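Just below is one structure, and these are the notes that go with it.
Note that one protein chain of the assembly has been removed; the remaining protein chains are unaltered in position.
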Amino acid sequence: MQYEWRKLRADQLREQARLDAIVILPVASLEQHGPHLPVEVDSLLGETVAARTAEKLLAKRQPVLVLPVLWTGLSEHHMSFGGTVTLDNAAFAALIEGVARSVLRHGFKRIVLLNAHGGNENALRTITDDLTPKLGVPIVQFTYWYAAAVAIAKILETQGGLQHACEAETAMMLAIRPDLVAIDRIPLAKSNPTPDLSDVVGGGVYRWRSIGSRSSSGVIGNPEAATPGKGEALLDAISTALGEKLCNPALWDLPWTSENVTD
Amino acid sequence: MQYEWRKLRADQLREQARLDAIVILPVASLEQHGPHLPVEVDSLLGETVAARTAEKLLAKRQPVLVLPVLWTGLSEHHMSFGGTVTLDNAAFAALIEGVARSVLRHGFKRIVLLNAHGGNENALRTITDDLTPKLGVPIVQFTYWYAAAVAIAKILETQGGLQHACEAETAMMLAIRPDLVAIDRIPLAKSNPTPDLSDVVGGGVYRWRSIGSRSSSGVIGNPEAATPGKGEALLDAISTALGEKLCNPALWDLPWTSENVTD
Amino acid sequence: MQYEWRKLRADQLREQARLDAIVILPVASLEQHGPHLPVEVDSLLGETVAARTAEKLLAKRQPVLVLPVLWTGLSEHHMSFGGTVTLDNAAFAALIEGVARSVLRHGFKRIVLLNAHGGNENALRTITDDLTPKLGVPIVQFTYWYAAAVAIAKILETQGGLQHACEAETAMMLAIRPDLVAIDRIPLAKSNPTPDLSDVVGGGVYRWRSIGSRSSSGVIGNPEAATPGKGEALLDAISTALGEKLCNPALWDLPWTSENVTD
Amino acid sequence: MQYEWRKLRADQLREQARLDAIVILPVASLEQHGPHLPVEVDSLLGETVAARTAEKLLAKRQPVLVLPVLWTGLSEHHMSFGGTVTLDNAAFAALIEGVARSVLRHGFKRIVLLNAHGGNENALRTITDDLTPKLGVPIVQFTYWYAAAVAIAKILETQGGLQHACEAETAMMLAIRPDLVAIDRIPLAKSNPTPDLSDVVGGGVYRWRSIGSRSSSGVIGNPEAATPGKGEALLDAISTALGEKLCNPALWDLPWTSENVTD
Amino acid sequence: MQYEWRKLRADQLREQARLDAIVILPVASLEQHGPHLPVEVDSLLGETVAARTAEKLLAKRQPVLVLPVLWTGLSEHHMSFGGTVTLDNAAFAALIEGVARSVLRHGFKRIVLLNAHGGNENALRTITDDLTPKLGVPIVQFTYWYAAAVAIAKILETQGGLQHACEAETAMMLAIRPDLVAIDRIPLAKSNPTPDLSDVVGGGVYRWRSIGSRSSSGVIGNPEAATPGKGEALLDAISTALGEKLCNPALWDLPWTSENVTD
Partner (left out) sequence: MQYEWRKLRADQLREQARLDAIVILPVASLEQHGPHLPVEVDSLLGETVAARTAEKLLAKRQPVLVLPVLWTGLSEHHMSFGGTVTLDNAAFAALIEGVARSVLRHGFKRIVLLNAHGGNENALRTITDDLTPKLGVPIVQFTYWYAAAVAIAKILETQGGLQHACEAETAMMLAIRPDLVAIDRIPLAKSNPTPDLSDVVGGGVYRWRSIGSRSSSGVIGNPEAATPGKGEALLDAISTALGEKLCNPALWDLPWTSENVTD
């Protein structure tokens, strides 16, 4: 059963709108991923998670479509390493809004913004806050690794959640495209030890930081601990969790607009 | 020692720039706060937390200034209750940028965006991501209640952290302006029981929701448990934690701009 | 009777909308006010005039609300002195529009933009021209000192109307917050004599000018002539005049939208 | 001596830049002018005043150029009568800025925004405030009828200054293009008597008003009193006054940018 | 019969709207036209073509109006020669949209964007693509010289179509305003021979190029071959062709909006 929007014909997509298919838009980036991984990691993982989630939904007879990944994200913090593409906030928001408006005009009523890049996270929440009441339509937004946080923590050995070009991302790449992992360059991925800043910028205190100021290699985490098995386990846990959440009617039945209060 | 920017003369403010004073900009909102609290709660608490934090810093001989609160925040989710003022994302970002640029032109080098309103949180992080590399200057951003999360959890009895017009906010209002708390109306603050949605929208799945869809009274939490003593304890814990963080040189010494990587 | 929007609860503000209360938005600035006055002068006087005007209206049983002052004005011409905050035109207009739209969505039908800063004047008229037909609602705009020009001229001894950090502004500050007037620094307020330019830029010829090019002290006018009594008289004359104008039904009954002409 | 920018060749305009010619940009509108005048009145008078002023300057050996009139002004208040073209504020400002930037890039250093339409007045002052410090160049702005207010008042019999499609505008049209004045339709120009609102909207209180709410004919003033002789006298007085002002070196020698103040 | 919008009164223009007059907006530029022609060439030819086309339409009893030329076009590629005015894309689009919206609000239903400047061509097509479905109204756009390409090619001897300050433009200027052609400077119009780049940038490959990189004189083509007779023939062929096209009902009867397809 085909769920890739781009592979379908217009008549098939009109039929999906009549079936009230959920439309998933993966949003990611092209940005440096250390000395051993290609810049497409977030885009490829976003595509993969979206595809596997769609398969879980179809298995439950929930119509679903997956748009192509938006590979133009917010990655200023990676620019110093080269190879990275970034938009500014306004262009990024206009891009998401343009796609969402097109989808809604064809009669779809449920949009999922599936984020696969840390740098997009704050902006996508702001965009969701803006678009939902403006368009009056349910928009569900998440960054994929939060959907199965407990399972992820169990699978990983050297970190509690996803970091960057790390045990987790490297493992998932080993699972799906081992030919794109430069295993011999993983030793270069060791970051210079940086001071423990959890007292400084933890506890809710937020500041933008260039990745270059945090890691000379561009890696945050330990890719040496990655294995294909862990990668497969991560992808399965994540897509299973997402599949369950997205076909829960309660997620979509809640009101999405303001109603006036009267005394 | 005067720390309120608005009360100072231009010559005094030029002197503060020479002393490299930290400049705190409280950002809040005017929005409904249930049947018992005025719409200024977030603005008043933002002003109060900023003032107490400034006093802690001055006690450590750290020059500091506090700008007046920006009371025009992002509160679309409260609009259905009346009494609420909201901007759109673009106006909110332009407002913050305008103030930040003015401050920097006078020679100040350290800006703190002290947020006191949940609805501003995502947008302020996006704005911080945008402004920091663009202006090349340290901007520290936080929502005040995250700065002392453990202490707050200990003080409260019916909730783990701040909610809305709740035990915590009501307690702080009782501590600083009891005349503005309509105690006799607290019984009206009970929300209609809403279904437990933690399985639906928890786990990283995000959606914008009107407060009216979550609580018929506009309250989330239990104001009946509020006492002035808890309020005082909360304000003290928060301002103490913030004062320590902001005068830590490590917070400001980290690089704030991109540097190119060379092979 | 409470007229401060921020001090009221949402249910009280909904009631005020039903009563068709007039909503006053004071718009001012934080900008240098010479060697003897704090940067908040325009904001504080805007708040004070709004409050006194509201009291006059309430005395006539006209429901009225006063929003907090917008302290982020247009003050590029004061920036060279430090201590000043300025927005650009677009941000300033977006801010006013955001507040006006929020107020109207709650059912209020009459908005007053009470300006207290010379630098905002042209822009606020342009904004009023834009918003009135676009929103289809009566917006009344004025700069407070024009409302009682004759009375003001009678009270002042060294100038015909308000200037900057001058006899009039200093007098009003002496009336309401003498602790914020550095009387000993008033002698520094003397401007270098500047050439008489009335032939050059008078007669309707307009050019933007930095205050620094007009006065080395940042003062235009003579603060030495200020007394608390004059200040009190000024505030009383202004708020009386405004109170009379704003409760005149003719001000609000005029049509506010275009109607097509038919031959 | 040719002063019309559009009639000159590029080499001649480069020569004018080397001579530091003053560049006059007439800004006007196409909007209804009552039952007896064409919609071009403001544009034609703007062109005429600019041309006559240029002739006065050339007679004093002051190099000067006149750009074609910008006929796209701000005329929402006239739209209900038909025949009117209006821009919104943002487009109008962008248009002025685009022309000004082009002129400056060619080496000219003095720009005059000669306004001939009441609806543009506030916006042009705001634009002047924005562009002058941003571009760092002298921009002089005026609405032509303020330049000779005393002389104008003496010439007119039924009004103190310019109104709309009135004694003054009709007189100037009779002087320069009598064929475009429908004399037989002047009796239709009588406005319905409107209530005297000087107490309501005078005294600095400002509100946008559709012309249709002020005059059923679209005329404000008394065109019956117009004569060609008055028109000629008006144009001569205005261009003489402007010619004197614009070739006064003091107008251009004043500083145009901010300079920092040091203690 | 008067067709110039600016020369008409509001009542006459309301009548034209009732008659469903076609509204022609000439869009051109002020930009360098070599050593022998004034910068107004495109604006003057745009006005002339529009006027002659209107006369052809009136002769067929088709009501028509011509707005004044927009002389603020897109001419960055000519800026290096001086004397040129250019807008940026956004200002240019906002200007066209503002005029179009005004015209439509008065009840006109057919707009013609008559372009007379090569640099505007791509942008005007983009603007037409944007405005037509957004405003739901027929907008016809063309650059005048394409309307009679075959006839033009027959008239010219040294070039196949219009170039810049060339045989064709010079000829038309000789026909209508010979006093503005500096015949003695035509020998200066010879361009330095530039390499034949048809293999490089032809075949659909597009790049922006400064005119200065293509011709040291700013001329592309051969003005020496210009004669008044050719100019008159060009103007007649063009206006005849346009007149026929514009009064063809089929041009306006086609649908202008999207209709949904149903299976």
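Going by the order they are written in, the chains are A, B, C, D and E; count residues from 1 in each one.
To be clear about the criterion, a residue touches a chain if its C-beta (ideal position, glycine included) is under 8 Å from a C-beta of that chain, and two chains touch if they have at least 3 such contacts.
All of these numbers come straight from a predicted model, not from anything done at the bench.
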| item | value |
| --- | --- |
| Option touching the unshown chain, where A:V66, A:V103, A:V201 or A:L251 are the choices | A:V103 |
| Full-complex contact with the absent chain, from A:T53, A:T84, A:T128 or A:Q141 | A:T84 |
| On chain E, residues whose C-beta touches the chain left out of the figure | 74, 76-77, 79-82, 88-90, 93, 119, 122-123, 125-126, 128-130, 132-133, 138-143, 145-149, 195, 197, 199-201, 203-210, 212-213, 216, 218, 241, 245, 248, 250-251, 254-261 |
| Residues belonging to chain A that touch the chain removed from view | 5-14, 17, 30, 32-40, 43-44, 67-68, 70-72, 79, 81-88, 90-92, 94-95, 97-99, 102-103, 105-107, 180, 182, 185, 218 |
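The definition used in the following text is that only the chains that are shown with their structure count from here on.
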| item | value |
| --- | --- |
| Chain whose Cα mean lies nearest the overall Cα mean | C |
| Per Cα centroids, the chain farthest from chain B | E |
| Distance between chain centroids, defined by C-alpha means - chain B, chain C (Å) | 28 |
| Where chain B and chain E are represented by their mean Cα positions, the distance between them in whole Å | 57 |
| Interface hub residues of chain E, defined as touching at least two other chains | 10-11, 14 |
